[in-house]
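Only a single protein chain was left out; the remaining protein chains are all shown in position.
Each chain carries a letter (A, B, C, D and E) given by its place in the written order, and its residues are counted from 1.
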Amino acid sequence: MQFLFRHPLILSSIKILVVFMALSGVVAYLVYMERKVLAFMQARLGPMRVGPWGLLQPIADGLKLLLKEDIVPARADKAVFLLSPVISLVAAFSVFAAIPYGPGGWTITNPNIGILLILGLSSLGIYGIILGGWASNSHYPLIGSLRSAAQLVSYEVAAGIAVVSVLLIANSLSLVVIVNRQQQMGVWNVFLNPVAFVVYLIAGVAETNRNPFDLPEAESELTGGFHTEYSGFRFSLYFLAEYTNMVLISSLAVVLFLGGWLRPFSSLRWLWPLDYAPVVALVGAGAFVLWLGLQSRVRGERMFFAALAILCAALAGVVGIPLVLSSIQGVFWLTVKVLAVLYAFIWYRATFPRYRFDQLMTVGWRRLIPVALSSLIVTATMLIWTGYRVVPLLAANLLAGILTAWMVSVRGAGNRSRPTREAI
Amino acid sequence: MTLPQATFLILSATALLSSVMVITRRNVVHSAIWLIVALLSVGGIYLVLQAEFLFAVQIILYVGGIMVLFLFVLLLVNVDVAMRQALFSRQWGVALGTAILLLAELVYGLWRGQAQPAIAAAPASGVSPGNTQAVGMALYQKYMLPVELASLLLLVAMVGAVIMTQKRFE
Amino acid sequence: MNDMLRKIFLTDLLKGLRLTFSYQRPEATYTEQYPLERPPVAERYRGAPRLNNHPATGETLCIACNLCALACPENLIVVGWERTADRKKKLTTFTYDLSRCMFCGLCEDACPVDALELTQDFEIARYSRDGLIWDRQMLEEGPEPTRYTR
Amino acid sequence: MTETTFLDANELVINMGPQHPATHGVLRVKLKLSGERVLGSECVIGYLHRGVEKIAENRTYAQFAPYTDRMDYVAGVTNGMGYCEAVEKLLGVELPPRAQWTRMTLAELQRIASHLLWLGTHALDLGAITPLFYTFREREEILSIFENYCGARLTTHAFRIGGLQYDLYDEFENDIRKFCDDFLLKIDEYEQLLTTNRIWMGRTQGVGILSAEDAIALGVTGPVLRGSGVRWDLRKAQPYEAYDKVEFDVPIGEHGDTYDRYLVRIREMRQSVRIIRQCLERLEPGPIFGKVGKVIKPPAGTEVYHSIEGPKGELGYYVVSDGTVNPYRVRIRPPSFVNLQALDKMIRGHLVADVVAIIGTIDIVLGEVDR
Amino acid sequence: MTDELKSPPPGGPAEAAGPPTAPPIPAVTPPAQKQNDAPSLKPAPKPSVKPEPWVSPLVEALQERFPGAVSDCLIFRGQPYFSVRGEELIAVAEFLTSGEGGSYVFLTDLTAVDYPKREKRFEIVYQLYSFARNDRLRMKVLAADGEKVPSVTGVWAGANWLEREVYDLFGVVFDGHPDLKRILLPDGWTGHPLRKDYDILRQDTAWVRANLKIESGQ
Partner (left out) sequence: MIPIHWYLFLSAGLLTAGVIGVLTRRNVLVILMSIELILNAVNINLIAFSYYFHAVTGQVFAIFVITDAAGEAAVGLGLIIALFRNKETVNADEMDLLKW
């Protein structure tokens, strides 16, 4: 028995399985979270019907999509049409093999080209979109996939450059090393290079096709973009892939810029009470759930919430065991940070209108890339000049970022200059 | 047969099969998809050769960049028209003969060369030649000038492509 | 200066973000949970029609004057009457085609004795047209109230 | 694949609608594209045609009033008001002041409600989903006031020829005062989300420019005309009801683009609040019905054209009487229908994404376009 | 906040200037307040019951310029209207849009009324508006069934759809219209529903059967 677990293949398989299952659940409930957060921001309640507080909504949605008719358009390229969503999904999921979830054994694999592998694999997902749009044999999906291809390629450049400035600081391609480096320096990369972080975040939103960059699937223009012709199960694969990508981009943002699995101020010993945050969080969640249950007037709901509260309490007890506490420490903080970034994604969606395509390209090429490049150059210069010192790096980066942003926006869209229409 | 050997055989079979598909498919998009498969398997072979960095470059640049560009253009130009035209050019017989001759020659040469053991020396274990750092060092120290030249080439190519695809002013 | 701040630090976007964030306070929620909590319906609401009876005697208030039928733009009311022995009109049948009704309230306005009334019952949507032509009995008793179970 | 592609010299024809999320109903626009750029367009309408004008000829004057609510179904009150006024003009009836002030109050509320619906859907078309929910919340308040006043929310049938059917309910003034106070703050919130937002400005500024000459030549009215810089509002130019007794400004735009039309409508909502407050101050007890007989029979051979400033533009009724209880002819001049004509002019040379913005900015209701 | 309405001050720069390209459109001023500022319940003057002859300089100018073309100049409830012979329609329209004719540059509405018993059964009605005078004018053209009416799209571009609608619902053909086809009804429809002899209960059964694949319900 013991040797079975020691074998790398078997251990990896188990890890992969666990990550896959967990990820599926996370993605399903990410959709729930999105709907709820959006609803609250829009003075609504969101899903409330399926299960208490709509908690079973993701399951109902999934079932509905599974049971829906799977339509293949008559003149579609059938093989490609059927294959494309799978490509998207596989590309999205496979990347998670290289994400470090915590210190030590909390990784599936730690390749020395980690970040490159992730960038490469995630860029494969684009084929699902292009081919899906093409294979549908319909105008709107085709426009959608063309837009998507152009958009992803453009924003990958900005995101890549932003990532490179982190790599310079960490001096490694390995994600584990990047996180460890942040621990050694006692400060997260976001405080060394906030400009790159902002660029990465914006480019990340664009790469996940989310508002305000959701043009490839802009509902009001392209009636859904590349997945217009998809329905039922295959649509749900796209859907899943998209949200998985969201999780991926947030996880990467956390690992690269926000200290990965590190506790906030991990270098300050006297902040040890923060180590008990998982317990506090679980107790808090239990209390909240209990409060919800007391509010509810439906008997079944009250029971459910009570059970949930008890579960939370029990979990808190288990987590409170020092051994468990120290081992899940990393995963807890990673999850919290990823959720925060995801929340920001949803928040943008609730707030912003959508860019037009030419404006999107302008933002990508004329704003983000110059800013990212300046931050890269400044980071490299400062690393050589002053070495790894926080204040000069931060100051130089901020200065360069503001200067570049000002320069690129001088003749920007913000001016009251109104472009006249292109004559025909 | 060892695990690397099996991996190699599977990958190379895929690569060869899909390269045949690339040149025989009528639908250009299908050709492109098969080419992507071929490129991915070649990338896998790089991994077998412990060239991780090359593998990453292959995927990011080739598969994620160049092929996306290809597909983009494929969607732009009219695939339908191309599909109705003849698949092969007029001199396809001669061309095929020449190519097969080339293959025969190569195979023959390789078969003969196999007998000589000088090349096929097994690598001494130890430092992996695929070390990313080593590649980087080589690129930016020993081959600095070629790198600069290549970047210039890319710049020229980029400018050229942009200018060529501009719509003509009427 | 303000313009520069806006351009570089995206203050215009942050303003919007602050607004949406502030809306997450629970009291900002505007949703009505309809089947669970029924919203109050206005007193003057024009819903399902009803033919009123005299509360004490149970006799119909309708005097079969046919004004409602004349007022109706859609001609969906049919009033049937017979002459009693003393030459008075007496209501016999009354049909109301709810499927064509647009709830304009003209019949209600026309009624001189407040017999025909559009009530506050709004749950009259049906999956089929069957049973939407209401007869006198239905009009007097009113539809079965919809019950929702959770 | 289809015959044409983006790179072809000849253009690609795309059907937008009648089933498209951004065509506000069942509008169908055939777009001729070169790439994503619009070369030309043709509107195909009539999917909602119900022959309202024919129905009018078979109803009595009073019976036709509920049908007008169903044309511009987001502004039933103003529609009904226009019709009632047209018939009143035909009859030569003078309204008592209480009826006038009530009508104006409700009509301005309806204008706000209509603009709110426009704002929400327009923002939604441009990808901002949240304003829709905020505007619908305020619209809901207005609709509740309507419901309390006349018993219906959309197809209100609020007014009758010659006056009002319903007197005000008890809490009427309080409800409206409270709404007005809240609403001005709420407009600020919409503006926080949109007015200075760079994306919003980028999407709307310089998009769908309609010059004043073009607007007048095409017969465009309402906020679209004012957005093009023509300070013309029927409430000022040819006041009906008691609009000559209230103070308000007529906001106009400078550039004639989508952003200006947006600003015009936002400012109009503030002006409406101003009018409503003045109306409430003037509202005094009194009769609510003018001198109209039970049976409406305008003199034979007379005709009248009366138009009001509807939320979407000039809403005109041309009523011809032959002396019977049924109108001989009722012609409705729908603002949306005429304004929609300007679409082709406005979208030429823009991108597909702008088409959505421009359809939204005209503020059409297909029920009114098709009638 | 409450009184701080964010609208441009009256008479601000926007009002004075307008778009640089805009024609000189005067800001319309409200007419003088009516006498009955506080309409009381005083017995209003008995409303007139029939149109009266309309006398105005414009009528004189029209009659002088186009002798015999203008007739039936009437006014009812302060709304003047007159009839024009179809042949002179374009000329009259162009005169009316000119400054001399009152610059009625705005075609508010274009519709028709059907009087089947008359010799010329259709009355095409043009509702005109002048920004300069803040005045409305109604112009009518009589047309028999099958008689062509010149299209005014050249004078008022906005007449395009309105004429199509009249063509669709009345069957009046407009000569010189750029794209005269049905607008509200489907292309294959027969008949013109707003004619008085078109039975409202008569659907085009053939059309319904062919296109909707159902038997017409009426």
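Keep this in mind: contacts are C-beta pairs under 8 Å (C-beta built on N, C-alpha and C of every residue); 3 or more make two chains touch, one makes a residue touch a chain.
What you see is a predicted model, and the numbers here were worked out from it, not measured in a lab.
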item: Touch list for chain B against the chain that is not drawn; value: 2, 4-5, 8, 12, 15-16, 19-20, 22-23, 28, 31-32, 35, 38-39, 42, 45-46, 48-51, 53-54, 57-58, 61-62, 65-66, 69-70, 73-74, 76-78, 81-82, 85-92, 95-96, 98-100, 102-103, 106-107, 110, 113-114, 119-124, 127, 129-131, 134-135, 138-139, 142-143, 146, 150, 153-154, 156-158, 160-162, 164-165, 167
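In this text, only the chains that are shown with their structure count from here on.
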item: Greatest separation from chain E - chain, by CA centre; value: B
item: Leader among chain pairs (count of C-beta contacts); value: D-E
item: Farthest chain relative to chain C (centres taken as mean CA coordinates); value: B
item: Whole-Å separation of chain centres (CA-atom averages), chain A against chain C; value: 48
item: Chain B-chain D separation of Cα centroids, rounded to whole Å; value: 62
item: Mean-CA-position distance for chain E and chain B (Å); value: 71
item: For chain A, residues that touch 2 or more chains besides their own; value: 41-44, 134, 146, 350-352, 414
item: Residues within chain C bordering two or more other chains; value: 6, 13, 16, 19-20, 30
item: Residue ranges of chain A touching chain B (in the complex, touch as defined); value: 77, 80, 111-113, 116-117, 119-121, 123-124, 126-127, 130-131, 133-134, 142, 145-146, 149-150, 152-153, 156, 173
item: Parts of chain A lying in touch with chain C, wherever the complex brings them together; value: 37, 40-45, 48, 298, 347-348, 350-352, 402, 405-406, 409, 412, 414
item: Chain D-facing residues of chain C, complex; value: 6, 10, 12-13, 15-16, 19-20, 30, 41-46, 71-73, 102-106, 109, 118
